[in-house]
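One structure follows; several queries about it will come next.
With one protein chain withheld, the remaining protein chains of the complex are depicted in position.
The first chain written gets the first letter, and so on, giving A and B; residue counts start at 1 in each chain.
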Amino acid sequence: MANVISDETIEYVGILAKLELSGEEKEQAKADMGRMLDYIDKLGELDTTDVEPMSHVFPVENVFREDVVTNGDERERLLSNAPQEKDGMFVVPRTFE
Amino acid sequence: MSKQYETVIGLEVHVELATKTKIFCGCSTAFGAKPNTQTCPVCTGMPGSLPVLNKQVLEYAIAVGLATNCEITRYAKFDRKNYFYPDNPQNYQISQLYLPICRNGGVEIETEQGGKKTVGIHEIHMEEDAGKLIHDEWEDCSLVDYNRSGVPLIEIVSEPDMRSAEEVIAYLEKLRLLIQYLGASDCKLQEGSMRADVNLSVREAGAEKFGTRTEMKNLNSFRAITRAIEGEAERQIDLIEAGESVVQETRRWDDAKGESYAMRSKEDAQDYRYFPDPDLTPVNVSGEMLEEIRAKQPEFRTEKMARYREEFDIPDYDIEIITGEKALADLFEATVALGAQPKKVSNWIMGETLRLMKERETDASDLRFSPENLAKLIALTDTKQINSSVAKEVFEAMFEENVDPEQYVEEKGLKTVNDEGALKKTIEEVIAANPQSVEDYRNGKEKAIGFLVGQTMKAMKGKADPGAVNRMLKELL
Partner (left out) sequence: MNIVDMTATQLAAAIRAGKTTAVEATEAVLAQIEKEDKKYNCYVTVDADGAFTQAKKVQERIEAGELTGPLAGVPVAVKDNICTEGLLTTCSSKILHNFVPTYTAEAVLNLQKAGAVILGKTNMDEFAMGSTTETSAYGPTKNPRNTEHVPGGSSGGSAAAVAAGECIYAIGSDTGGSIRQPASYCGVVGMKPTYGTVSRYGLIAYGSSLDQIGPLTKDVTDCAAVLEALASHDLKDSTSVSREDTDFTAALAEDVKGLRIGIPNDYLGEGLDDEVRAAVLRAADVLENKGAVVERFDLSLVEYAIPAYYTIAAAEASSNLERFDGIKYGYRTEEYAGLHNMYKKSRSEGFGEEVKRRIMLGSFVLSSGYYDAYYLKALKVKALIKKAFDAAFAKYDLILGPVAPTTAPKLGESLADPIKMYLGDIYTIAVNLAGLPGISVPCGQDSKGLPIGLQLIGDCFQEKKLLRAAYTYEQNE
């Protein structure tokens, strides 16, 4: 296996992705990611010098909306799925120090 | 301090655009609504919702780019900036990293020494604002309101071209005026429609290389910016003098305490994993679109000042002040267009308007009275239907709630009494009641007549033309 994923990398990716893995899951994730990256490294065989990266397949451009208010008060609907709400707002763990 | 240091400052200025709706959905951007009442699936990150760009946002961004001498990117894209925070409902912010709409511009500012200098603009990009977090003291939790989520912003990133707090303020003032003149934003620091993050480093005078910089956030007044810059420069110099090094980090300014502290967290990797947003299509700015926006660019301050000097006989100082706020210049021009004499309009703005603005802490953009009513008020004084002290009283009412001065004067019975008989009778009574002053006047004390005029005005409850009173008094004496 060419790609060896370190504990630090898995820890770091966990911070980025907000995932917390158990010890066993971590080992599995390290192995899986290493194998996937080995596999993806196959792309390196292709010479892509002067190739423009393609994010959209079609040249669809300039899709706009006009600056006109179309939405009204949908608060009740918005909050209908909230795990926890108060005073018309979503409750989250304290964010201020 | 043995060595001489130079402070190097670059600014990231966020400006909330004055659109009616959010950047990617049809929700209102109006201020002051109840929490979460201006939201929809798009701006609250509901699964399956998709963004569509508000055309006005693009037009404003290009207009600001043109006003700041930027190159307009003809093929621009939106990228996702990924980070978790509760005010960011998708946990990514739609912004622009790889192909921002404007690049390589700059604006000229005046330096303290009276010279001119150009502050370079690295880029301007479009992005969405976050929601608001409110701390709930009772339950020790925070509450999220997404009304501001998705409000359009432009971020103007300067080059590290500024060397002092004064230059920073001059640069911000310049941006504020340009953007206000465009009508793209009201640019109020206190309300957060203009926000500045300060990137600052210090280096020994004459050094080529920049020092390590820090970024300071939460600066919501010119005063806070000035203090934060001075405080941070001092902190960095102290570190260097003590042989320590400056750490590249983001710091939060606490204006109450007058100090900044590092915003660091283990959970904050500052790795935003930008990539092109697959939900939005690229923006292709055609030559035609660019020309249309260019043609709509307004007269900016410098041009306006020159024109005022040419067209209106008012002092340079007045021009300076009036054109210093787009709203004042608009008021001035509209009132003059209604036939009022420029100097008189200018006097009302320079005098009573500024006085009351200061007293009531009102922003120029929040002035309530219309040019029509100011023109009417000036006409009332021109035709001597009211005198100047009554006019001030009427103006104050206009300032409060834009009353129609004609109607107001009528209703309150404030019109100057032009009945010669009544005036003569009152003056005779005043003369009779103040023999000493009459005597003084006759003995050559010119000043004594002022007292008599005052007494007459008082007896007339202010509703007389002081000029006429003066004239008649002299005749009768």
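We adopt the following convention: a contact is a pair of C-beta atoms (placed from the backbone, for glycine too) under 8 Å apart; a residue touches a chain by one contact, two chains touch by 3 or more.
Everything numeric here is computed off the predicted structure, so don't read it as measured data.
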Options B:Pro89, B:Pro152 or B:Pro371, residue touching the unrepresented chain: B:Pro89
Identified contact with the non-displayed chain, of B:Glu191, B:Asp279, B:Asp382 or B:Glu396: B:Asp279
Absent chain, residues of chain B that touch it: 41, 44-53, 80, 82, 84, 86, 89-92, 144, 265, 267, 271, 273-275, 278-281
Chain not shown, touching residues in chain A: 9-10, 12-14, 16-21, 25, 29, 32-33, 35-37, 39-46, 48, 51-58, 60, 63, 65, 74, 77-78, 80-84, 90, 92-95
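By definition in this document, only the chains that are shown with their structure count from here on.
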Touching residues (chain side chain A, partner chain B) in the complex: 12, 15-16, 18, 55-56, 60-71, 73-75, 78-79, 86-96
Complex interface listing, chain B residues touching chain A: 19-21, 25-28, 34-40, 44, 52-58, 77, 82, 84-86, 133-136, 139-146, 266-267, 269, 271, 273, 276, 278, 280-284
